[in-house]
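Yeah, one chain of the complex is gone here, protein chain that is, but the others are all in their spots.
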């Protein structure tokens, strides 16, 4: 029976895989057990963020060497989800997610253990990005990933991560040369459309949304349509969607468990405290160091509210032409999450279109349930 | 007997004084009662932050019209402390501090009420900035401000704000034309030296430091020398130091009181909770809305740690050439403070050289003690 | 008979009006002769550029004091066109344009002397920005300004500058609260729509475009529709369009003359050399210092090409999320113009939607014709 392992590894720079080398060499994880790597890398998280492809190239090179395949093949076996942007105090790190088959364990009573499944869509054409073609392909991949994870009830899914592509000048030109239109000519804006379509696809697969609510016209326009468990992140380095589903499943083994809440805005400390409470981690104020150690990972989405306000007070994220709005939002949510947990190596990702309510977003926490 | 009033006014842009106009017109404060205005404005908080002089010009124009003097004279009567930078979710606003003479009140028993005093140094020459000349002149101005506030015991001072100048290319050239050296040729770095020297001057006046510990050589170099109640902020628009001292004094009247703590790092939620607790504001997690309303102002300093770490985890503030380190730090501390208070109109100011320990800084909270 | 005077004044910061004070005090220009001030200020030239309102406030305060009116009234008498962004080597400065009535002169034979006229539209509602309402109101104001300048033949107009508003979160919310839509929710993008609509209005007035070519749908979409003499610049500080028309008119007196060319791309040195040649300023390579002194002003527009290429080679302006595309474009054109002229105090303004061909823009030069 399977066990889902999660390792948190600090990095000294985006191409620093020395921690993963050490982890594999120590025998704690085998290269062929790794199903996904989440990376927080220190670029701008926007169009020209080269920290993401740099990390991907380094991880692919390492894993290819260990698995005896080409770097390119790694991309078909392991979901590498790099999220750029460690604004504020966020600390660059990798989260290595592995699936181990073991016969030691016994089926958990109750809510089950952490389970993981991955799946990929086919590559998108530029004109499909940010439109229903991307929504539907994503929904299909999420269902496939749930099957891999052995999760049948969508309610047992607590987090669905998608890495998705964006438009750049060349891709736009390519589509237009073929007589196609693209969703936007603004390359930065295209990241939002791609994230938004992917999130709606997750919501569709998890039963939070129905197909008749969705159309090209609602994507990034009707913010009241959202998934409370979606996290999507756009990167220049890929043209397909990569899906990782995390949930609890009774058929899985091990000490890890996941819980989630929806943050209603960027300063919703109580949502984080709620998810912590579900995992037996309660504290007045910040977690004690011993509690913080039990938190294996926090995954959250950050987004500026469209109306320019947080609880009625003006923020300047959307009117700042020096720092992109998603960078401000990650810094804010990173500060709020670090206040709760007492640690900064948290996976806070920007751009939460259709991922939670406008200005808010999902937060999931994976904890080791052993006291 | 005096009462110190504090009004928090949102702004729609740096020159937006409409809220202050309304406040004066409503009769809640008289123009000649205003002794200081703290402003969080939405520039970059660095060398070329024009949101600060814009706010100053707008405030001077308004107050001059109301007081029947020239805008220039306002500068000699009212301390206008503009701090640029509302990164993350911070909300631009003014804090208007007024002193009212009243005979209604009676002397408080116990710790006294909020008291304020202001003072100014003479203008500095460029070569004095960031050096002992600035330290000593600041200490002298702090003592003068305490006298104005009727505070005799330095322990009753909970916050000392200084607005100080910086070097720009022309000021450096001016000094060098006169055969003088300046502390640095890096204009951005000069902001740190000016803030650092000013903070040491506060520490000297408050008895936290002694003169024999101080010299040009320690400024911005020996971070273990600091004041736990200093907040200093550099701006291009002035050449002198402007000092505002806030404390509790038994000779003052009114419902407001101030408390402070030293944050040991940027995520020290418990320091904020400690200061809140001193003011009778305790909560598991975020303050309830009714409690948050009692918080009139939070004033905090933010700074990246010099060793590149927060509790052993790497931050990238010092290695980011796109966003200045102080901008990251303000965003982080703003997030932590908003997590505690549940509101974003907080006066978090960047650059905490010699203001609290390396990577940390003071936090002061003013609350209305009426339940 | 009128003479148009143009003075170029360096500034030490956006609020530095000391040069203008000196100019007026010297008697070289009278305050009531000033019809317009063009300012290159050192902000980001984007949404949150506070260097522009700061310069406007300083200029209004000065001119109001000299003319014995309120600062607000200055806005109705003098066109203050602040263009933010001095990237690369561009040098911040003001161009003061004055109209003097004199009887000394005699009508020029030939092409006439520099002539100026200004006009203003009524304030726009947020929903009108970037749409035909703005196009038509601008065209009408250009015709009015030509009348003021005594120019009857549109071919005698060599430069038409418009300062126009932009959308910010609050203005969008205002429109939507009244049930209206706005042209875009992206505040930065709104600057382009406003500039584009204004440029089309100029083209309409100058006969370069016809009304049946124009509609809401073509604005910022059909780049082949453009004016070769339009320069439009968006700022947060106004809600109407301010128009300044510059041309040569036989009924005007004085040594100044203006010429223009359309730069076909950002490195079109020969367009600049063409305009210089029209004014008798030819050189192999850079102008000699004595020639450069005769150049009173260079006014140019800069824009990234939409296809991401300059003469077939990729530029990265549109894919850079750290520095806005218009900032790159201003730096480039500023370098090309400085190469030609040998000086950096040039009025290069960003965002050339419908102002010249895609990736190019108009360049106008005012020279003193006395050898």
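Note that the chains are named A, B and C in the order they appear, and that numbering of residues resets to 1 at the start of each chain.
Here, a contact is a pair of C-beta atoms (placed from the backbone, for glycine too) under 8 Å apart; a residue touches a chain by one contact, two chains touch by 3 or more.
None of the values given here were measured: they were computed from a predicted structure.
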Residue, one of C:86, C:291 or C:307, that touches the chain absent here: C:86
Absent-chain contact - pick from B:46, B:63, B:79 or B:346: B:46
Touching residue (missing chain; options B:168, B:239 or B:292): B:168
Selected residue (touches chain absent from view) among B:22, B:186 or B:211: B:186
Contacting the left-out chain in the complete assembly, out of C:42, C:60 or C:278: C:42
Touch list for subunit A against the chain that is not drawn: 12-15, 42-43, 48, 50-51, 53-54, 57-58, 61, 71, 170, 236, 322
Interface with the undisplayed chain - residues on subunit B: 44, 46-49, 168-170, 173, 185-189, 306-308, 314, 316, 318-322, 324
Absent chain, residues of subunit C that touch it: 10, 12, 42, 44, 86-92, 266-267, 269-270, 273, 284-286, 310-311, 313-317, 319-320, 322-323, 327-329, 331-336, 338-340, 342-345
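One rule holds in what follows: only the chains that are shown with their structure count from here on.
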Central chain (by mean CA position): B
Same or different contact residues where subunit C meets its copy subunit A, judged by the half mark: same
Rounded Å distance, subunit B centre to subunit C centre (Cα mean): 40
Inter-chain centre distance, subunit A versus subunit C - centres from mean C-alpha coordinates, in Å: 46
Multi-partner residues of subunit A (at least 2 other chains): 44, 314, 316, 319-320, 322
